[in-house]
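All protein chains of the complex are present and in place, except for one that has been dropped.
Up next, chain A:
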Amino acid sequence: MPNYFRKSIKRQFLYILFFVLLATMIGIAAFFYMHYSTNKQYENERNVLVEKRGVLQNIKSDFSDMVFHMRGYALYTNDQERQNAENSHISLEDNLAKLRTFDLSLQERENLARLQSFEAIYWDTYYPELQEAIESDNLQVITGDVADERIDEINGILRVTENLRQHNEDAVTELHDEFMRDNTWESYMLFLFVLLIFGILLFFNRQFTRNIGKPLYDLSNASYDVAQGKNVTIAPLERNDEIGILSDAFRDMTKRIRNREQNLSEKNTKLTEQQEQLESFVNDLRNLNWALNESSMVIVLDNKGIVTQVNENFSSISLYPEKELIGRSLLGIIAHEENTTDIRTVFPELFKGHAWSGTLEHLKKDGSSYWVHATIVPYSDEDKVIEQLIVIEQDITRIVETEKMLRDSLRETEETKQGIERMNRMNNTLSVTMEKQALLDTIMKELAALYRYDHGVIFMTETPEWAAIGIAKQFEEPVAAHFQTVIQRLEGNPEPFILERQADKGEAGYRENGICEDLHIPVQNSAGELVAVFICTRFQRPFHESEQRELNWILRRLSLFLDKIESYELTEYNRQLNQDIIDNVNEGIQFVSNTGELLQYNANWQAYLQLDAVQSRRDACNEYTSWMEYSSVYIENKEEYETYVKQAIFEGEQPAGGLRLRVSGMQNKILLLYHVSIKRHDEKIGTLFVYRDITAEYEVDQMKSNLVSTVSHELRTPLASVLGYTELMITKDLKPERQARYLQTIHQEATRLTNLINDFLDLQRMEAGKEEYVKEKQPFTPIVEQVIENFQSTNTNHNLVLQQNSAYDHVSVDRDKMIQVLTNLFSNAIKFSPEGGDVVVSVQQQEHQLYVHISDEGIGIPDQELGRLFQKFNRLDNSSSRKIGGTGLGLAICKEIVEAHDGKIMVRSAEGEGSVFSIVLPLVEADKHFQSEVECGRQIILLEDDRSLALLLEDELKDAGFDVSRFITGEALIKQLPYLKPAAFVIDLMLGEGLDGWDVIHEIKQHRELKQIPIFISSAIQEMDKAKHYQINHYLIKPYPPNKLSTVILQSILQHGNKGFIAFKKE
């Protein structure tokens, strides 16, 4: 708040004024209130006194009246008087009562009490006495002394009333005096108050003068000093009001003024320097002007283009005297038409204030012209109005003339160059083009550019190629007909000719004169036959003799190119033919130059050496080291190969005979390599290598030699026994039991020999296709039952079981041969499970085929043996199997028999687990009711997220006669579980995200119908404890051969049926 007032003088002033006014008002108001209340009080008191005086007056008169009338009654005993006296009495009592209500002094109260007591005595004592006296008519009683005494008393009372009145008068007078005194005192007070206000006003006035006047005075002094140019400093005022601001502003102002003065003086110095510079410029300009006048022509024009001034230089060159020039228009001197129009277009720009410069042609007085380089500068006055144009010119006549000559010669050179370039380009294109069509297109386009004909066509007479420019793509009939006549004419007379004709409307187009020329030129090959015709047309521009000659020459060259293309095509055709021939030869062929470069080869060479994967045919690098490297990738005897090839190519030596190459890779091959030197004119030009595929011969050879040695071994071993023991018996003296043993052995070995020979002959006959089969349509199961019966009688160690899962099992077979097969397989199953166990045969139908599985729990077959199990003399190569014996031909015979029935025989086995042999035979007339039971018990649920593995397992399981439903996620399988009734589950444990295999197994085991179904785990991890918990049938640890899975599934199902067998294999 104080700040608010401190900031403004006006506010301070108003504040004080308000304060004084307020004080004055309050003072006056107080004074008037006092005055008013004094008057009021006086009036009140006076009214009371007046009223009291009235009452006292009444009392006095009433009292007088009462006494007066009572005396009248006493005197006259007049009742009227008595009545009046009583009325006065009542009035007196009223007034007394009134008087008592007033504020009374002590003396007045005493007087009043005396009045009242008298009144009481008067009415209570005197009045009854008087009444009694009157009634008794004894008035004397009350006359005399009594009357005197009483009159005194009444007079005394009358004096009292008078006293009261007097007293009242005094009080009134005193009141008035006091009032007058009060008034006087109030007047004094008012006067004093006014004085006080004046004093306060005076005090504030003085304060103001000191606070405002003094600083203002200082400031005005300072500003006067500043105006006088004196350097002034004033102390800052610590104030916030206008004066404070004024003082600060003043200080700033003085500071700024000082700075500005300083700047001004600096600028002044600079200005002086500039002026000096300007003067030197002016000097220079004067010199320049002189130089300009010496070297250039200067013309000054007014703003209408009229010459007002020229220098000597101009008049001496133009040959006009100065006088003749002044007053003429500039356009008049620039007589040349082109340039005159040119300069006119420049004028508007000039009048906008832009300078112009360019080349002008002037006329001399003698009429000849000269060239100048002119610069026109507009010159404006202060109001920017163009007053003058100044033209400065240099004579450049010689330069212009030289330039013109140069330009002409340059254009000519350029044209020639373009023509040559075009010709060159055409030649280049033609010489590299190996296609007729491209050749014709090129020549048509290039010649059109060179000779500017409007349209043209070139066409081959023998082959369909043609090219055209400026005409529609397809020839119309009449045109084609015209071509025929042209060909005929040119064949007769092979000279170029020109036809002049009226152009068609469509052809001529906008041209009025429709004359056009068709130039016809024949193209002949080296044999002089017409091979192509060139026709071109020009409107209005006839062909020059020279152009004709040129065209003719060019087209003669074209015939050379055509010849070249023809021979190239022929060569290419022959080359292709040769390539086709050598590609279709059964041998691989490779031709190598003397430097080792690979010149040619055929497809078989690549195929035999399996080069597809290494290098593709054309982008192979043909250097010796390169092809040697990539071609020998799959050759096993690489070093021999390299030596052989090296010698054949580089050294004169000719390695005798051929070389056998063993090639491995996608297929294994045996190649016979031999070479021939190719000679031309008795000079070796290269080496031809021939690769013959002898794989088949080699294999047959190999097999033959194997067979011979095997048969020889198989026959000689029993023979050795027979001979040996016989010899012992002959030469030695032996005990009878030993003799018996030897004889038994001899018999056994002789039987073996017989069996062997029988089997061998059987097989030979079968292989040669000479075996006769008596096929009859019959159910298969009875055959199996018969074989089982045969075995059961002699075999107690093994339990033979037949499981029939098929209602329909009709096949067309030779019963005896099938018995032979089954007997063989059963005896194998029994022989190879020396520890006993079940041999289960199942007969199942799968679509149109009958599957017969024979499963054992024997020693199994090692993986590496499986492949050649069905080959001749291929007995299991381990000691335990040797013990078992056999001819080694049984399975080969089985295979022959089954295949003769259009069937297949397969084996699945896991070493130590047992084997499953399967025969697949086609069902006959199996078209009626076999669908129904197919699905039941043949479905395998495969849960596997790895696609490639799943496909592998699926194939394998399908081969084994199962239907496979594959699931990728556990969730999907669990969803389907209620609808499934499979023969087995194959479950992978690791299934990526989501549920794993164990979750699925857990779920399966919750289903009452599914929990008996065998589960096979196929996993890379081994969690046997969990497996035991869930009673998992088999745990296959990845990686395992796919056939192991089908083996264990088949075994498990066949051996134990779908009876919910849950057990661990003996691992």
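Definition applied: a contact is a pair of C-beta atoms (placed from the backbone, for glycine too) under 8 Å apart; a residue touches a chain by one contact, two chains touch by 3 or more; residues count from 1.
The definition used in the following text is that contacts and distances are computed from a predicted model.
When the unshown chain is looked up in UniProt, the name that turns up among "Isoquinoline 1-oxidoreductase, alpha subunit", "ATP-binding cassette domain-containing protein", "Tripartite tricarboxylate transporter permease" or "Response regulator" is "Response regulator". From the options A:748, A:969 or A:1031, the residue with contact to the unseen chain in the full assembly is A:748.
Shown as candidates are A:721, A:824 or A:915; the residue that touches the absent chain is A:721. Of A:713, A:848 or A:1029, it is A:713 that touches the chain left out of the display. Counting the whole complex, the residues of chain A in touch with the unshown chain are 709, 712-713, 715-725, 727-728, 731-732, 745, 748-749, 877-879, 881-883.
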